[in-house]
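Working notes for the structure below.
The complex is shown incomplete by one protein chain, all other protein chains being positioned as in the whole.
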Amino acid sequence: MLSFECDYIMGAHPKILENLIKTNMETMSGYGNDPYTASAKEKIRAACQNDEVDVRFLVGGTQTNKIVIDSMLAKYEGVIAATTGHINVHESGAIEASGHKVLALPAREGKLDAAEVEKYLENFWADGTCEHMVLPGMVYISHPTEYGTLYSHAELKALKAVCERYEIPLFIDGARLGYGLMSKRTDVTLCDLTHLCDVFYIGGTKVGAFCGEAVVFTHNNAPKHFFTTVKQNGALLAKGRLLGVQFDTLFTDGLYFEISKNAIDMAEKLRQMFISRGYSLFIDSPTNQQFIIIEDSRLEEIKKQVRYDYWERYDDTRSVVRFATSWATTDEDLKKLAEII
Amino acid sequence: MLSFECDYIMGAHPKILENLIKTNMETMSGYGNDPYTASAKEKIRAACQNDEVDVRFLVGGTQTNKIVIDSMLAKYEGVIAATTGHINVHESGAIEASGHKVLALPAREGKLDAAEVEKYLENFWADGTCEHMVLPGMVYISHPTEYGTLYSHAELKALKAVCERYEIPLFIDGARLGYGLMSKRTDVTLCDLTHLCDVFYIGGTKVGAFCGEAVVFTHNNAPKHFFTTVKQNGALLAKGRLLGVQFDTLFTDGLYFEISKNAIDMAEKLRQMFISRGYSLFIDSPTNQQFIIIEDSRLEEIKKQVRYDYWERYDDTRSVVRFATSWATTDEDLKKLAEII
Amino acid sequence: MLSFECDYIMGAHPKILENLIKTNMETMSGYGNDPYTASAKEKIRAACQNDEVDVRFLVGGTQTNKIVIDSMLAKYEGVIAATTGHINVHESGAIEASGHKVLALPAREGKLDAAEVEKYLENFWADGTCEHMVLPGMVYISHPTEYGTLYSHAELKALKAVCERYEIPLFIDGARLGYGLMSKRTDVTLCDLTHLCDVFYIGGTKVGAFCGEAVVFTHNNAPKHFFTTVKQNGALLAKGRLLGVQFDTLFTDGLYFEISKNAIDMAEKLRQMFISRGYSLFIDSPTNQQFIIIEDSRLEEIKKQVRYDYWERYDDTRSVVRFATSWATTDEDLKKLAEII
Partner (left out) sequence: MLSFECDYIMGAHPKILENLIKTNMETMSGYGNDPYTASAKEKIRAACQNDEVDVRFLVGGTQTNKIVIDSMLAKYEGVIAATTGHINVHESGAIEASGHKVLALPAREGKLDAAEVEKYLENFWADGTCEHMVLPGMVYISHPTEYGTLYSHAELKALKAVCERYEIPLFIDGARLGYGLMSKRTDVTLCDLTHLCDVFYIGGTKVGAFCGEAVVFTHNNAPKHFFTTVKQNGALLAKGRLLGVQFDTLFTDGLYFEISKNAIDMAEKLRQMFISRGYSLFIDSPTNQQFIIIEDSRLEEIKKQVRYDYWERYDDTRSVVRFATSWATTDEDLKKLAEII
């Protein structure tokens, strides 16, 4: 069945499969001590154009958020995030399970506003009872956000400046980073990110890999004994090569960027397709997630022929529905969708 | 380089790769809600010949131990294990990180003795201060153990009886289960296990998969909301199909047992090879891990041509070294090893 | 210096000291296995007029909230509370440190609205992604609230009904319970509480004791091995008698109610005193905490002669300030205050 349900409905990019086969019978040490992991790290460092970055591989998004946040916070610290942030909504309390409060601030189309974050921090430290509260120890944002939106270079710079003023790290959840970097409406490059935050990750799961996220500590600031922390969290793959080979492939000949661009191109067409047919957008997303307002009666029909993600009720008769393109979406898929809507 | 370092030095069994390719472009829902995961569960249930089993997939061994133990213990309970048990030694404190003490009892060639466990439990509850201690809430064993040894059917039955008397579950870490089931010196079948413990897992990572462990709750006793627990632990794969396809393959036409048997056959030959050359065994292992006592000077030479796992010092001039075979070990490999030793 | 800063500015009620002296040289077993603890439990049960209550003593409020909530929630559950709830603001993340998210709903003068709680629960379970979220496992309210307000009998009944519909416990933080029970504007009795919630506590620290909170599980529903849980949390007093003697005293001849009434009487006078002098109330509190709106310039003067608790800015020139009376407040204190304001 045709599906725009999310960006992880298919397997892995064929080149990844090809390389998994090619390297399959080579004997390698475990836990990431293999040549493909080393090579993948090197290629990501090169793509970042920043010698100070330190790259580590983890398996999935929630796992990465949990481990990065917990390893960078003191036990009495919490993490500032938008109310709509993934860690605040859809991670089953993974952050709290590791002992940290998510300090939720209002989301503006999925984004945090630097001025609001600053106001929060200022008020916090001015409060005479602040030592009885959870100390804000980090700022978490997602880029693209859960609403497909992006921070501009200026917005990230402003957030980073606030974080520096209060001496806390800025962490960017890049589960869909490729789609953000290749958006036609962004002024932020991969290299920029290494200067605009303290740690971010390059999502693999949602951008062509079976699984895997590449965590980038931007200034040789990986937490001490991070390997042991990963193991303690049950996140260390014995066959680390599975992550190594995948990211080595994604960062060879710009594959990661190329397939991300495909999702953007397809999303652009999808978006125009809906607009030209008179549908309204719920949010003006410049990335691969498009949020469309659809009459419920219409939706009943559409549901029979294509999978999408139901987002939320818009009003009494209309709903917001998400259509996601990916590295694997084809013109063929769009043609079919056009006939349905 | 020739390697008997461990049983996860290669990729995945070729049939797994084949099926990953074959299913790669099918669109499927995430988080395990795909047909291959359903099929894999069904096949494992069939292999278990027990309708009450409930199968769940996780990514790796430490992760599985951590999640199963934490989800089955009350917060004030600990888990009994052999001092040499994986959870007590090589999991970076994953169990303690989830709040539970590992109550270590002496290991007999890697195994727990039912009588000693019973004595411990009896003394514990007879102690007037027991409410000031960690309550024993589960027994954990590995089968095969970290020393390659196996429990007999009678030994498992005795352990299970003790657990039932004290109303605590018995959990079997089966990271290398296939190698145990196919040992020539076992009287325990997969079906037996579903009656001899409350939960066990069928290791994939060390038996031909890229990753993956199939947890089997033996009497419809999966903890409530286990899915959410998995997510909270950062252990839920968005592309659950990666585990589904792998286990579906391993449990089609008995592949799991067939490749496990190969490791056993090869281990048997390897063992004879060492014995016939005058080496002594450190332990009489009936599975794929063989522990050989080797003169240090001899080892210096061997090290140059083959990878093994250094285990421990035996005496002033000799060491214990582990050679592991796997689903992928060939007669060719053994021939090369024969020339080296 | 004259102080209305809070309700724990003095030591303990003289009768408590008297009884500590009287019993001081008696030898008793530790950990609450002493006759005074037993007697205190019995007297509280009698005061509750409910044979099913199970009473336990803890040392302080945050500790009690942390232990009660953690011992009654599954690891994947969170607790619903008002955004202004003590556990959500002023407990340094104690709840999150034990692994649970505080699910904050809007506060109405410090209170949760039953209809809003119901709506939240209904929406939660209707959401297709709810298994990826934190499951709501309890409702927490404080009575009196942090704003001095009280739930009516009907409001509590409505909340309890919602909780029963969703099969989750209702927990009442009664750090200031005495002041709520003796309010002239309440229709809720101690006995009522044993029917209107699953667990509550009778605050000692803020009502005449040096320390201590009496947790009341209302229907023999104390969590299994609660003693061990208390110990594990570092909350078990070796000399449990310290809590036993204090609560035994407070629940002899209605002392707890009598001294609570004093605070209410004094608060009533204080409130009238401010109103009659033209001050406005920020909130219409029926208990011992009174929130007054005061001109900043006026406050500068007042500050020199009396201690109060600065609450928040009201507008550009006025602040909200809290004056708390207690079991120990005297007419003399009020007379002095009258001269100051």
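For reference, chains read A, B and C in written order, and residue numbers begin at 1 within each chain.
Here is the rule we use: contacts are C-beta pairs under 8 Å (C-beta built on N, C-alpha and C of every residue); 3 or more make two chains touch, one makes a residue touch a chain.
Because the structure is predicted, anything quoted here is derived from the model rather than measured.
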| task | With touch as defined up top, name the shown chains that contact the chain not shown. | result | A, B, C
| Where the complex has a chain not shown, which of B:Val102, B:Leu196 or B:Ala324 is the residue touching it? | B:Val102
| remark: In the whole complex, of C:Arg108, C:His195 or C:Lys231, the residue touching the missing chain would be C:Lys231
| message | Of the residues C:Tyr8, C:Phe57 or C:Phe274, I need the one that contacts the missing chain. | response | C:Tyr8
| note | Even though one chain is not shown, chain C touches it at residues 1-3, 5-6, 8-12, 14, 17, 20-21, 23-30, 59-67, 91-94, 97, 205-206, 210-211, 228-229, 231-239, 241-242, 307, 328
| query | Please identify, in ascending order, the residues of chain A that touch the omitted chain? | reply | 70-71, 74-76, 131-133, 135, 224-225, 227-229, 231-232
| field | Chain not shown, touching residues in chain B | value | 75-76, 78, 89-93, 96-102, 128-129, 131-134, 310
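Note that in this section only the chains that are shown with their structure count from here on.
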| What's the call on chain A versus chain B, same or different interface residues, using the half cut on shared numbers? | same
| said: Report the inter-centroid distance (CA atoms only) between chain A and chain C in whole Å. | reply: 42
| query | How far is the middle of chain A from the middle of chain B, if each middle is the mean of its Cα atoms, in Å? | reply | 34
| request: Any chance you could list the residues of chain A touching two or more other chains? | output: 91-93, 97
